[in-house]
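The complex appears here minus one protein chain, its other protein chains still in place.
Coming up: chain A.
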Amino acid sequence: MLAEFIQGLMEFHFLQNALITAIVVGTVSGVVGCFIILRGMSLMGDAISHAVLPGVAIAYILNINFFIGAIAFGILSAVIITYIKENSVIKSDTAIGITFSSFLALGIILIGFARTSTDLFHILFGNILAVQDSDKWITIAVAIFVVLAIVLYFKELLLTTFDPQMAKALGTRVNFYHYMLMTLLTLVAVTAMQSVGTILIVALLITPAATAYLFTKTLKTMIFLSAGIGAAVSVVGLFIGYSYNVAVGSSIVLTATVVFLVSFFVSPKQKYIKRRGHDG
């Protein structure tokens, strides 16, 4: 089985593209995912990954690169959600629910106009075996950009994530970093659309990060471990999907789940025993 996969890799360009894209997407999702789960924004991740859909559709209609449309709508949804949350009594999970379902619905209708139902299926569930060279290169470029942004702003991101109160007291523009992460999240969501599809992106973002969280006591090690897990499950998922002819996106997600479950029970820190916070 493995031999066949390796044989395929040497023979078929589409499988090489798939492998590289899967690794890059897995890695970068793992990195960004750490910040998402530590900020308690898993739902936001889910929302944005769905909200990019109308942007993708409009990009198809206007015949421009789908990254542009997706980013515009991803950020728009982040702005709307944050606005509703901060200017009304409505809580963020409700704001997220309203926004992302509307965007998803709008997206589905627009895609109906733009393309066939096959395309919709691929956008929703991913189609890594059909990744073109250009998509692969864009994915790599985006990943480099995202990782670079995180490396450069690491200490600000750490501070605003860990202790927003201190950040505010120092006059740090906490909102700037919030939107910066939302932008990075949107970028990652668009690249991950190819490998696992819109519906399952959130899994690639949070499951490897959550797994790494169980084992690490510094943010840096958490990020490295999460990136590694993200890449590894993507490769394994691709292998399973290709070999058994099942959906690759789903294989990747379920592989990540299995890794998480095993970790959950063997984790030395046993973080599943919920810690009390300080209330003083």
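Following the convention adopted for this analysis, a contact is a pair of C-beta atoms (placed from the backbone, for glycine too) under 8 Å apart; a residue touches a chain by one contact, two chains touch by 3 or more; residues count from 1.
Here is the rule we use: contacts and distances are computed from a predicted model.
Within the choices "Manganese ABC transporter ATP binding protein", "Cytochrome d ubiquinol oxidase subunit II", "Nitrite reductase small subunit" or "Acetyl-CoA acetyltransferase", the name that UniProt assigns to the complex's undisplayed chain is "Manganese ABC transporter ATP binding protein".
Note on the undisplayed chain: of the listed residues A:42, A:216 or A:243, the one touching it is A:216.
Only one residue from A:68, A:84 or A:159 touches the chain missing from this view: A:159. Taking the complete complex into account, residues 38, 152, 154-156, 158-159, 161-166, 168-171, 213, 216-219, 221-222, 269, 271, 275-280 of chain A touch the chain not shown.
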